[in-house]
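Everything on this sheet refers to the single structure shown next.
Let's turn to subunit A:
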Amino acid sequence: MTVLNPLLPQVAKIVKIKAETPTIKTYRVVMPDGSKPFEHIPGQCAMISVPPVGEALFSITSSPTQEEYMEFSIVKTGSVTNFLHEVEEGFEIGIRGPYGNGFPLESFKGKDILFIGGGIGLAPLRSLINYCLDKREEFGKIDIVYGARTPDDMIQKDEIFKIWPEAPDTEVHLTVDTEWEGWEGRVGFVPQCVEEICFSPENRIAVTCGPPIMIKFVLQGLDRLGFTPEQIVTTLELRMKCGVGKCGRCNIGDKYVCKDGPVFTYAQLLNMPPEY
Partner candidate 1 sequence: MSVSAEEQAFEPLIIVFGCNWCSYAGGDLAGTSRMSYPPNVRVIRVPCSSRVSPNFVLRAFQRGADGVLVAGCHPGDCHYVTGNYYARRRLSALRRFLEFIGIEPERFEVHWISGSEGAKFAKVMGEVTEKIRALGPNRKMRDVR
Partner candidate 2 sequence: MKKINKEKLPALWERLADEAALYLPVEEDGVVNFAPWKEGAAVNLDVINTMVPPKHLVFPQSENYLRFHVEGSKLEIEPLDVDGPYVVFGARPCDVAGIAIIDKLFLDEPCDTLYKERRDNGTIISLGCNEPEETCFCTSFDLEPGFSPDADISTWDLGEYLLWEPRNEKGQALTAKLDDLLEAADSGAAQAVEKLRQDAASREAAVVREHGWEVQGVKEALEDKFDSEIWDEIYRRCLGCGVCTYLCPTCHCFDVQDYSKGQEGLRFRCWDSCMFGDFTLMAHGENPRPTQKERVRQRFMHKLLYYPSNFEVYACVGCGRCVRKCPVSIDITQVIKAAGGVE
């Protein structure tokens, strides 16, 4: 069998585009024959190509249990994403992956899981949330804390407002940074929210993703609540070009985020140089 060049993308097609916020869209992607591009584990990523603009790595936001397609929530922020925000349904892209380690699912089994997300940080968490909900009996209680600057900046509104709150033994805690007309829910930053609700570390894993500043305060808050570094899991993002640990730019010490990550426990991060 010939081994394929790991840098070689396959052609795939964007079949659905959903505008989540003014700067975030969710793209549904399938192969030309209508199948899902490849299997993955929650937390893994894929490299998306839009020649001649280039390639960028995105976390897969759909759950592996979704057998029809793959989804990506993408913020408009650089040349590839600006381009993607201009395309329409039916547009063909290159895709390769999956990349990265994904969440350590085995170690989550039987435990309560606390998801803490901010803004676009929900994208990788969503893959895992939907996975857990689809395999509900394997996990304990699920709490989802999600915050954004304003209600308009929240993504996956169907799921956060309707689907997830109705799932068995699942609670969703939404918060916005500041008062907002028509918003009746919680106001305040995500880390505050986590501490206020006072989650117990007992048999619980905390999984967090969001802007670096949010993560920093979430970690402090979880520490105060008694979570050990081993109980906290996060996913990182650095500039990447190859996705397979060769191009040399996404390393933190001797670990490559694209290959050894992007998911790390806080305990692992404490043993790595603070270069992220």
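Selection rule: all candidates are chains of the complex that A comes from, given by their letters.
Everything below uses one rule, namely that a contact is a pair of C-beta atoms (placed from the backbone, for glycine too) under 8 Å apart; a residue touches a chain by one contact, two chains touch by 3 or more; residues count from 1.
Bear in mind that the values here come from a model prediction, so they are computed numbers and not experimental data.
**Student:** Just give the number of the candidate touching subunit A here, out of 1 or 2, all from the same complex.
**Tutor:** Of the listed options 1 or 2, subunit A touches just 2.
**Student:** In the complex formed with candidate 2, which residues of subunit A make contact?
**Tutor:** 3-11, 49, 51-56, 75, 77-81, 87-88, 90-94, 212, 237-239, 241-242, 244-254, 273, 275-276
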